[in-house]
Structure formats: C-alpha cells, structure tokens
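Submitted below is the structure of interest, expressed as structure tokens.
One chain of protein is taken out of this complex; the other chains stay put.
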Amino acid sequence: MVRKKKKDFVNFGVIGLGMGRGHLEGYLRAPNAKVIGIADINEDRLKDCKEHYGIEKAFKDYKELLALKEIDAVSVAVPNYLHKPITIDALNAGKHVMVEKPMALNAKEGQEMLDSAKKNGLKLMLHFNNRYRGDVQVIKRYVDAGDLVIYTLSKTGWIRRRGVPGAGSWFCDKALSGGGPLIDLGVHVIDMTMYMMGSPKPVSVMGSTVQGFPEYTKHGKFDVEDFASAYIRFSNGATMAVEVSWAMNCQTEKQYSEIFGTKAGASLSPLIIWAEKDGNLIDIEPRNPKGLSQFQHFAECILEDKTPISSGEDGVLMMKILDAIYASAEKGKEIAIK
Amino acid sequence: MVRKKKKDFVNFGVIGLGMGRGHLEGYLRAPNAKVIGIADINEDRLKDCKEHYGIEKAFKDYKELLALKEIDAVSVAVPNYLHKPITIDALNAGKHVMVEKPMALNAKEGQEMLDSAKKNGLKLMLHFNNRYRGDVQVIKRYVDAGDLVIYTLSKTGWIRRRGVPGAGSWFCDKALSGGGPLIDLGVHVIDMTMYMMGSPKPVSVMGSTVQGFPEYTKHGKFDVEDFASAYIRFSNGATMAVEVSWAMNCQTEKQYSEIFGTKAGASLSPLIIWAEKDGNLIDIEPRNPKGLSQFQHFAECILEDKTPISSGEDGVLMMKILDAIYASAEKGKEIAIK
Amino acid sequence: MVRKKKKDFVNFGVIGLGMGRGHLEGYLRAPNAKVIGIADINEDRLKDCKEHYGIEKAFKDYKELLALKEIDAVSVAVPNYLHKPITIDALNAGKHVMVEKPMALNAKEGQEMLDSAKKNGLKLMLHFNNRYRGDVQVIKRYVDAGDLVIYTLSKTGWIRRRGVPGAGSWFCDKALSGGGPLIDLGVHVIDMTMYMMGSPKPVSVMGSTVQGFPEYTKHGKFDVEDFASAYIRFSNGATMAVEVSWAMNCQTEKQYSEIFGTKAGASLSPLIIWAEKDGNLIDIEPRNPKGLSQFQHFAECILEDKTPISSGEDGVLMMKILDAIYASAEKGKEIAIK
Amino acid sequence: MVRKKKKDFVNFGVIGLGMGRGHLEGYLRAPNAKVIGIADINEDRLKDCKEHYGIEKAFKDYKELLALKEIDAVSVAVPNYLHKPITIDALNAGKHVMVEKPMALNAKEGQEMLDSAKKNGLKLMLHFNNRYRGDVQVIKRYVDAGDLVIYTLSKTGWIRRRGVPGAGSWFCDKALSGGGPLIDLGVHVIDMTMYMMGSPKPVSVMGSTVQGFPEYTKHGKFDVEDFASAYIRFSNGATMAVEVSWAMNCQTEKQYSEIFGTKAGASLSPLIIWAEKDGNLIDIEPRNPKGLSQFQHFAECILEDKTPISSGEDGVLMMKILDAIYASAEKGKEIAIK
Amino acid sequence: MVRKKKKDFVNFGVIGLGMGRGHLEGYLRAPNAKVIGIADINEDRLKDCKEHYGIEKAFKDYKELLALKEIDAVSVAVPNYLHKPITIDALNAGKHVMVEKPMALNAKEGQEMLDSAKKNGLKLMLHFNNRYRGDVQVIKRYVDAGDLVIYTLSKTGWIRRRGVPGAGSWFCDKALSGGGPLIDLGVHVIDMTMYMMGSPKPVSVMGSTVQGFPEYTKHGKFDVEDFASAYIRFSNGATMAVEVSWAMNCQTEKQYSEIFGTKAGASLSPLIIWAEKDGNLIDIEPRNPKGLSQFQHFAECILEDKTPISSGEDGVLMMKILDAIYASAEKGKEIAIK
Partner (left out) sequence: MVRKKKKDFVNFGVIGLGMGRGHLEGYLRAPNAKVIGIADINEDRLKDCKEHYGIEKAFKDYKELLALKEIDAVSVAVPNYLHKPITIDALNAGKHVMVEKPMALNAKEGQEMLDSAKKNGLKLMLHFNNRYRGDVQVIKRYVDAGDLVIYTLSKTGWIRRRGVPGAGSWFCDKALSGGGPLIDLGVHVIDMTMYMMGSPKPVSVMGSTVQGFPEYTKHGKFDVEDFASAYIRFSNGATMAVEVSWAMNCQTEKQYSEIFGTKAGASLSPLIIWAEKDGNLIDIEPRNPKGLSQFQHFAECILEDKTPISSGEDGVLMMKILDAIYASAEKGKEIAIK
C-alpha cells in the first residue's frame, strides 16, 4: 500500500503511550504527519493523552486502532516481548511500522517481523533515535566524505553507577525484555557507533555479563545482567569494545563513543574530531549541530518510497549481535555472526 | 648460589645503561644493595656512568662482568631480542637476574629463560615497575582484603596521539622488538591491571592491530603496529578491554586502568575507590600513597629466598597473552592461552 | 495519652503556617501521619493552606485546634516568644509537641516546657532539622562506630555578608526573638555539630556579640547583634569555635562544620571524611547520602514510645549554651554552664 | 652604643646558621647592612656558609663573635631554649639583638631579655617576619587609615594534616622548645593578625591542646601538643579564634587570617578587602603588594634610633598570650593576661 | 505645559507595544507614574496588553491617544522610521516624549525632533537604557569624583557570531531602520561608553562596514551591514575603538566596554576598576550594584523640570556619530563631526 506521490502527509497511529509519548509528540511536530489514533492498555494514560493532545480516537485494544482504514502507519512502543506480535499484526493490517528498540527479544523474532514487512510490501523502521542526533550526523558526514576517515578501532559505553529500572518491572524479567542493560542501553550505543563507522559487517563477538548485586533480586523477578562488556570484530578488521551497566561500581553515569581512523578520529560527548591538516594536529569542535526528526523522516520514506536511515535490516543485525554477545557470555567463547 | 642469611646486602651488576640507568640508580638508593660493575657496548655511555656514579668496574663486553665472582645478581636492560641470550648467560654464570619488560620476543623464549633459572636454582625477576607504584599497591591491598572486592570487568589503556619511538630505532623492527605499542606499552598496563585484579588466569583473547600511518615507514624499517586493541577473558569470568597506541587519532596521551567489582570498583589516574557503606555510595581517594622499591625488593628476595612480586612465571604468562593477541589479530579469531 | 501499639498512624495539628508550612508538608508526606487541623492568626495564610492542601479544620485561634479530641500531637511553629505559652497549652491539652528552634527565649522558659511535658507524660521534640540531614547522619554513624573517631576540636559557622531578616520584623526585637543571628542561625550549627561529635557535655563558654551596622536600626526596633563569635569547652576536653552573622564584612554566605578527631576528621559542605588506612591518608566522599524525615520520626516516637533524636532535653541544653554566650558577651568573661 | 647618625650602615653578626641562614642572606641584600661574622656549633654548616657567602670570621663559640668590637648588632637564630642566654650575653656585650620567634620559652624569660635590653640601652627586635609581608602591610595600612576599619572579630589558623618537625628533634621536647605547633606556628599567625587589627590589648584567653597521635612519641621525646585551639578576648571587645596543628585529620595545609570590622573586612590568603562604597558592596584585591625587608628595617632602627615594627615588648606580650593558652588548656578555664 | 510642582505623578501613554512593552511595565512599576492609555497598529498585541495590564484606553491609531487631555507624556517605541513623525505629532499635541533608540534614521531627523521639543517647551528624553544600569552608574560615579580618573583611550563592542534579527523584518531594510548592527547595537555601546567617560566631545570618525553573508539577502530585503568597526576621536585627545556585528565569524556573543585612564581604568562585563593605592596595584570589584529606573527618572524630570540623564541633545549627537561612521565607510576617509 505504497503512498501515491500526490499525497503530502501520512496518517499515523501510536501503540503504547509509556515510551510512545515521545513518538506521539514527534509526529505532531512533523509537518508531513498527522496523528489519527492512539492505543494503550493503561486507561489512565490513554485518557490523559487523548485530552492533553486532543486525539479523537483512543483505544484500549490496539486491534481496534489497526482496523482504522485511514491510518497508513503506526509506531509500536510497548514492552519488548510484544514487539513481534503487534508489529506483525500491524503489517498484516497493511500499516507501515516504526518499532521501538530493541527490535524484539532475539534475532529470530526480528527476522520474522522483517519477513512479514517484505511479504506485505511495507516499510519497517527501527526507532534508533541516536542515529538522528546532530552530533552523530556530523561524524557520519565526515565518514561519508570517504577520503577523510577510515575507522579501524572504536569503543563505546553507557554505564550507570546505580540506575536499574524500577524493581519488579518487565525490564528485569528476561522473558519479557530479552535481557538487561546490554539489550536496553547497549542497543543504542552499539548501533550509533556502527552507524558512524559506516556500517561495517560484524563477524564475531566475545562478551561477558555479570549479575553482581543480589539486592536487586529481592523486589521481584530479576534474571538479567547488571553489567556487561563485549568486543566485536568486523569484516574490515575494525573492532569495537563495549561496556554497559545499570549498576556497577564506577563513576556516576557516562555515555560515550570514540572511533579511531587512519586519517582522523572522532568522539561524541564531547563532540570532537581529531585530525591533521598541513602536518599540524587539529581539533575540530562543531557547535550546536542540528539533528534530524526521525518521525518526519519516516513519513518521507513512506511518501517517497525510500529506505529508512534505520531499517528493519539494521534492527535484525543488531539483534544478531546482541544474541551473539549473550551466547558468548554463556558459553565462554567467541561466537560468529551469520 | 643462594645468599646465606648472615649476609645483609647483595652485590649487583647492571647490563645495558640506556634503560638500565634507572636500575643503576635504583640499586644505589637501596640500603641492601651494592653496585659492583656495569656493562654497555656504547662506550660513551659506559664512561659517563662510570664517572658520574663512581663505579669502578665497567666493561664493553657483558661477559667480563658476568665473570666477576663477587657479583651475586644482574639487571638485564637491553633491546628485547637480547633479553634471552644475556639472561641465560647470566643464569649460567650463577647470577640472579632482573630482566626488563617485555621478558622476551615471545613466550617460547621466556619459557627457556625460566627453565634456565629453575635449573640453576636462581631468582628470575621481571621489571614490572608499575606493580610497585603506591596507587597500584593501594588497590591491590583492597583486593587482598578479600571480602571487599571481587573484580569482574576491567579496562585499561595507554594511548598516544603521536608518540612513536625514534624512527629507525630497534623499537620499530619486529625482529628486534617483538612488536610495537602492544609489546612496549601494553605489557605495562595489562600486567598491572591483572595484578590489581588478584592475578586471575587468562583463558583466551581476541585482538586487532593496525598499521595506519604510512609515513612512519619512510625513515627505516617499521613492520610493527601503530595501534591495537584486545579483549581478554579470564577463567573466573572476568574480562579486560585493552587499547594501546604509539600513534592514533585521539586525545593527546592517556594511561588508565579501571576495574569493576561487585563490592567496589577502582580507578588509577585518578586514584579512586568507588564503594558503598551503610547504604550510601562513597568515593575514597587515597592521598600520596607510598610505593615500594623493586630494587630493594629484589635484594630482599635474594637474601631471604622469597619469590619476587613480579616473577619469571608472571613474565612468561604475559608473553603468552601478547603472543595470543598478535595471533588473534593475524588470524581474525579467538586464541586460547594454554 | 500514649498511643496504643495497634494504631499505626498519628493525627497531627499544625500551629503557625509561616514557618510551619514545611511541617504541614512534612506530615503529609509521612506514611504514619495524618493532618487533622491547622491554626494561624493570619487569615489569608490560613485560607490559602486550607484550600491548597485540602485541610478541613482551620482555626484562627489555636485553642480551638487544641480542643479537638482526635488530634494526638501538634507542631508549634510561631515566633520565638510564643513557643513557651502555646507549647504548655498544648501539653496541658494532652498533645505531644514538636516545637520550632530555638526552643524558647531562654533556658528557664525551656525548662518549664520540659517540666510540663514530663508532668503530662508526653513527648516534646525539638525541630532541629539539621540532625536529620543525610550528610549529618553519615558523620554521626562514623562517630557512633566508636573505635573510628574521637572528636577533640571542632569549628562551625553560618555567616552572611548582608542577610538581615526584614527590617521591623519580630526577628530584630530581642523581647520577641531572644536574640539575633546567634539564636537564629547559631542554634542550628552548634546543635548539629555537637550532635555529630556524639553530644559531649558543655562546661563553659566565652563569647562576643557586635552591633556593627547602625543603618539597620533605622527601620524599626533592632536591639539584637549583627554578628557574634563564641568558644565552647566540653567536659571531655573538646572545644568548638563558632561564628555567626546576619551582616558582616565577609564573603557572601557560608555554612560549615568541621570536626577533628584523633582517628579521623570530618567536614560538612563539602562532605568529606579525612582518615588514614594502612598508613595511607585517604579522603572519603559519600555521594548523595539519604536523610531521615523528622516528621515520620516524630510519629514513630509517639507510636513506639521512643525518645526523639532531638529531644526536649537537647532543646534546653542548647538554650543554656545560648544564654551563656550572651552572658559572656555582656560580662566579658567565661560563663559556666550548669 | 647607639650608632651615630653619620654612619650609614650597621655591622652584623649572625648566631645560628640553621634558621639563621635566612638572616644572613637578608643582611647581605640590605643596602645599609654589612655582615662581619657568623657563629654555629655545627662545624659543617659553619664552613659551608663561610665559603658560600665569603664571610671571613666564623666561630664555633658565639662568645668569640660577641667579642668582636666592630660588630654592632647580632641575629640570634638558635633553638628556643637558647634564646634567653645568648640574647642576654649579646646585649651585655653591647650588641643590638634581633631574636627569632618565639622570643623565649615563656614570658618570664622574655621579660628578662627585655629588661636587659633596656638596661643596656640597646634595641631588641623580634623576628616576626609576617609583619613585613606585602599583604599584611596592605591591610595594616587600611586599618591605620582609621576611619576605614574598626576590627571586632577575627580568626586565624595554620593547620597541617601531617607536618611534624623531624622526630626526635628539639622541636618536640617541651624543655627545649617551650611547646608544639602553638608556639611554633601559632606565634606567627596570632602576632600578624593582632598586628593587622591595630594591636588591641589582650585581656584573657581560653584554649585547648591535644596530643592525638601516639605514633609520634615512638621516635624520641615528644611531650608537646599535636594540635590546639584558642579564643582570645581583647579589651576593646574584639575576639580571635585560633587553630594550629602539626598533625590533625583535616585538609592538607592551610594558613589564613580573616578580620571582620564594622566598615570593612579583610582576608589574607587570598588577599581581599570586603568593603562598601556609595551603598554598593565592593571587593578590593591588591595585586602583588610589596613587602618590607625586616633586616634593612632593623639596621634603620639602629641608625636612626627608632622602635622596630616588631619590638621586644611585642615579643613579651606574645609570650604572655602563649603562656596563658597553655595554662588555660591545662586548668580548663579562662586565664587572664596581666 | 510644564507640570506644576504640587502634582506628584505623571500620566503616561505608550505608543508601540512590541519594544514598548518594557516601557509599559517600567511606568507601572514607577511610584510617580500612571499609565492612562496605549496604542499599537497590531490589534492582537493591543488587546493582549489591554487585558493583561488592565489598561482601559487602547487605540489602534496613536492620534486618538495623543488627543487625550489627561496624558502628560508618551513613550514612542516603534520602528525607527516612525520615530520622527510620531514624536513630532506628540510634541505638537503637548506631550513630553521618551523615544526609543536610535533617535531617528539620521541626525537631520533627530535635530527636527529636538527643535520641535524646544519650540513646544517640552522634555524629549532618549531611551538609552544602559546609562541607568548599576554597573555603568558605578563607573560614572568614579569618573564624576574627578580627581580619580581622566579617561584617554577606550574600546567597546557588541558582537554576535550569528544573531541577525528575523529575515525580512524592518530591521534589515535601511529605509526603515537607518542601518544594521551599527545603528541597532552600536548606538547602545557607543553611548554608554561615552557617558561613562564623562561625555567628551567627538571630533571625527573613521569606519568600515561589511556585508559578508550573502545568504541573508535571500529571505527579503537586506541592504544593511552584517558587521562594522569604527574609531572615534574626541576633542580631549581620547579615542574609542568600536566593533559590532549581527553576524561575524567570531566567538559566540560578547558585549564589553573598557576605558583606560591615567589614574585608573574600568571594565564592564566583568565589572572591575583597575587602580593603584599607596603604590600597590588594586582591582576593585563592586558586587551587585544597584541601577536606576529610567521611567521613574523621566517622571521626575517632568515633575521637577530637570534635564534627563539621556537627553534629546545626547540623541542628536549619537545620530551625528552614526551618520559620520556610515559616511566614512562609504567614502573611505575620516569624517568630521560638526
């Protein structure tokens, strides 16, 4: 159901208003998007959004939302274990889908979602919001200039001293979330770093996960890791060292990404390009770089039949990496990514 | 030729006065050491040290030094490829040996040196000077207190933006040095981090080395890496991420080591212990911790027949790790450490 | 009228809604407290609180509040000269009382209040809020560990360059306030420092008060000091140097407390423990220590018949110290505390 | 033996070359002073100074120095217990004297020295070097302008976390030194603060001394305090809070002096005047104020028959204050200064 | 129509509610001013102010406002090209006028306005708000003290990296605005610096203006400069260097003014007086200096028949300077100010 070019906006629905509130606001700000309806099983949240944003159609059951003909596309922003079933329902109902990260509980589920999108001839976009940040785009642009930077080593991390999501929440139950900080935070930093490096092909990983804080297990089910590290090898010889934590005995909180190339290096947080010009070392500091709206971008991809910057394929690949890190941590050996 | 207990000092010789000048001064400051003689093929250096420190016996040929009966032990501080032959000559001449890091060009050489020391019933100590630093000792003591910290993840690095040893020097010729920044700088930071972690047993590694600056190859032989990364897995599940460079597009220079445990974490540079007490997070900052003299320690080990803090076994293990990282970088896969 | 154990909350009234608004909010947040009624002679304030917090019973005359049978306890948060009469009325009406600091205009008044509490068999708690701060509790816990710190010297202060309470207010009229910054600010910092030191027994004081800014006397009655200093000696040989000001020619504003012991020292603002471990000096910096709710604590003391952390006895002792400092300043000599 | 006005320089001798080396260099730099001879019982030190500064006359026995007719004045820079006997010998030999601080072991000794100076009609100057500092002079000048600042409160201190003079030295033996950090460091900061305040008359003191570090007593005689505090009252109602330590659990090292007046306040370290002008608060920061040479000043006082900025009377008064603080610490009560 | 002394407040009208909203609020806060009516051609703005501030009389046509007999004075806060006609209408209607800066499009217009004020015997005040700032007044007071500072050199600027007023606005059309950042920002900084210098008489100028950013011309008419510099010479030999920009490749934004005299110098942003006292260099930093209300001042000038701190003559002189800088930039030579 590809949009005809003469239409100049897309009608959206949003499923899940916890995390999805950001999606809702994103579509409302985008000049080429309209929000037709919303859905959430939490009735308070549903009522609150309906009134606050003036959305007419609000459903407890997302299937009623999917039944609306005028809706072209939906955002799926629900707990991880529901990503697959709702996304496939939406695709089968003829809607393009933007799904929250991580794509699913594992790569197998992700692949099924992608297959469904292809079968239905619809867009499946991943909500990898960091790719759209101004600083990430600046570095990506340096890389795309090609003759400037060929990245060979990288490291990234998102660590918190104490920052476990609410005890007893679905985040801490592996059956519902797929994992802990690796799948929650790692998905962000690994994806954005690979993206900036020009999306090299991952070949294999080694990883380690730790459950180090018994006290967290007292408040409900908690069978995911507290912190983890990994090392990823790419087909072009590049590598990436990764560390993530919800709780670790370290400094308060830090998110970073550094990539080192043969012509230049780059760092996010702070944003800096380490380079050389005329034989002198120079540091380049972009000031207030402008980001993109992923919501406007999604609408454009639908209207102009383009592949999203963060595609379903990117989502599946990320799940393969995460699956492999968990497997490596469990088996204590390198795991290849096929 | 183990010292009898009644003697209260050890007679030393120093072979190699480039790097070895520090050894010479170290022994001169130690209350339980005397310096009897020195040797260096560079005659200017030899004459300069002889006069400056008032050492009577100075030889161009180290074998003349080894022939002196009154010498109990020697330091071997020469280019890497000479570590093995001179150390074995010294051991066969009945001298205890302290050898500069890295122990040798590879683990096989290191093992031969260790075998010789055992056969001759003599001490073989590694010059892992960082183990003796005050800040490293402080963290080591926290670990040894046992109930305080069990380390599970770690990361360490020594990176320089532009800091390649003099073009055309033996450092850049793999046949003479064994490798580049990994063997030159990595040996320091990997060893001291493992030491602080309580010396867990390494099981396997993944690694990557890069030659990214063609200009360095213009001034003479340069067949070693410019920068490298690695990931080490230990038998207790702990891991270590490593990065080293002589030249990389990154910030100016940085040496660091961070280890994260389930009861506390620790960082060198700056020195800080991240811990928890009575339910409150606390940061502990030791002020001006006192280090040890490795030269005095070596003399003590000889006089009291003790195993050095940095033993020949430690040296061989480190060579196995470095060999494995180079092999992993070459073959593009995990390499087990036997 | 001690609460029976089966009851699990306490019914409160609040008298005085200027400073007492904090009390009102404190009780509303406490899980073991309910607020039944409020009283204030200022009708605007009364109406505003009644509506904003949804309190049904609101009286201009506090005696009507005291007549409510269902009220177990009251907060008295009125100008200093009213502390005694209202507290005694409340105690005689069978209510437990939390009274704002300073307890009264002087120790004699304070003693009468305490006698009344004892006679009526009721709790009398002082609103020494600093005792409940997270940083103060952290240091107190170090002291209570006993073998760690025995404090011997201390200093504390709360100084402002220009920060006199509104000209013409009751704060500046000694008959209504009991004194200036010494009784207003000094009561806080002296009490919290003594509390952290393990509540040593004060023996004697020397003090000095200054009226240095004639311009403040132009806007109404102003017969209290602008700034003051004191020195307190304790029976265990410890001492405390104190400085306070509403107006003094000094840096902008500073509140501090430092205590020096033979095993460790401690500072608030910034929070730091100066200690020694294994022969190395260490600085310990607790991060975001959690405080206690004094309102919840007061309810607990009533429900479980415990002595408050800040008792009526503490309040009387503080008044004796303040009386002695004013006497010393006036007579120019050491004054003993009986 | 007062100098006649026509002479334009003074001939000096220096007794004691440990601390006195500074005196020697001070006189050598002063345009109105000549150094004729030196004396020290330590022969190495004597020989070293003789050669290094080219002083012809050097004696092991200070009496030989005093016997030199051409010498007009001497500096006495020896351990505290020798101040009195050598100063009186020098005065009796007709020499003006500059004596190191503290003047003597106690006020009684100081008074005898002063009496001897008066009897002999000679200058007795105290080496209170801080009075001559540029920053101290700046503040003193503001005070002397009179209508600007009337000081009423002050505080001063010199504290060290660990800074005890060498174990086993005369500093730690009360019979030789008169006391610990109070007499060693306190003499400096109390004197310079009083001097800046316009030399008010001290009336009484309270004080406390602590011996808190048993380990220091292991290396020889150590019967002095490790740290101390005091509170001084002046006849004009002003007060001074004092703290000093050689060893205390506090921040590393700090020397400060703050005085608060009704028209302005002043701080040393950093140097700042807190004032008001035209109704606006202003901070005044003098840049690199120039100090005076006390050695040139002493020569001037002799040549022009003036009273030194730091006179023998100042020295005796300081001893009375120190005696009183020690007495107050011992007896646990206020001690008057007569 | 000079006010009689017995009246103690002035009735105001405000014309133009974009920039004039600040005038409106200024009069409302002034104790000697009342606001009777407002006028603006933008009806939304008019309605909004009428309701928000409770002003009864609100007109789209300013002439209706001028027809109100009870109004004594008006503020004219409209685009630059309307300053002259509306001001002259108001003066002819018998109203005192405060006019926004710059006074007019050029000095000729300004002079006509001033002539009209004189002819009508009414006050004409310029809205040079910076003259009334606390920091400017502090420096002015130092200058007026006379013996303190005689200024000889100065420099001032207001530069922005990217800060052009909205594309297509009247600011960018020279026929409506009179010029770009020189007339918009330069008028502020030149006036306040001259004011602080004691209003020396300008003799001639050199200047340069640049249109460097072609992209700004794409959004509508843009025929003014992007940045400019100038150099002004005064009859007492003093000079002023000026730089202004709406867009320039420089640091983000900076406004400054520094004046250098023979006895002292002064800087705004940060506020500091560089001086000398008793031979020592001192830096004086006033803290939070209090400013004046120009609206209260204007009412006072009317009630007490005084000349405003920022008079019509000041306005005309400023226009002459700006005219001369533009002429110098165009002709490439020095232009005299007559």
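Letters are used for the chains, namely A, B, C, D and E, taken in the order the chains are written, and counting of residues starts over at 1 for each.
Note that a contact is a pair of C-beta atoms (placed from the backbone, for glycine too) under 8 Å apart; a residue touches a chain by one contact, two chains touch by 3 or more.
Being a predicted model, the structure only gives us computed values, none of them experimental.
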Any idea which chains on screen the missing one touches?
A, E
Which of E:169, E:208 or E:293 touches the missing chain? It is E:208
Option touching the unshown chain, where A:138, A:159, A:232 or A:335 are the choices
A:138
Pick out which of E:264, E:303 or E:319 touches the chain that's been left out of the picture.
E:264
Residue touching the undisplayed chain, where the options are E:50, E:141 or E:162
E:162
Interface with the undisplayed chain - residues on chain A:
134, 138, 141, 277-290
Identify the residues of chain E touching the omitted chain, counting contacts across the whole complex.
152-153, 155, 161-162, 203-204, 206, 208, 210, 212-213, 227-229, 231, 233, 237-239, 241, 243, 245, 248-251, 258, 260-265, 267, 274-276, 281, 332-334
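Note that only the chains that are shown with their structure count from here on.
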Chains in contact with chain B and with chain E: which ones?
none
Greatest Cα-centre separation from chain C belongs to chain B
Suppose you list every residue number at the chain A-chain B interface; are over half of them used by both chains (same) or under half (different)?
same
Taking the mean of the CA coordinates per chain, how far is chain B from chain D in Å?
52
For chain B, residues contacting two or more additional chains
281, 287
Pairs of chains in contact (touch as defined earlier), listed by label:
A-B, B-C, C-D, D-E
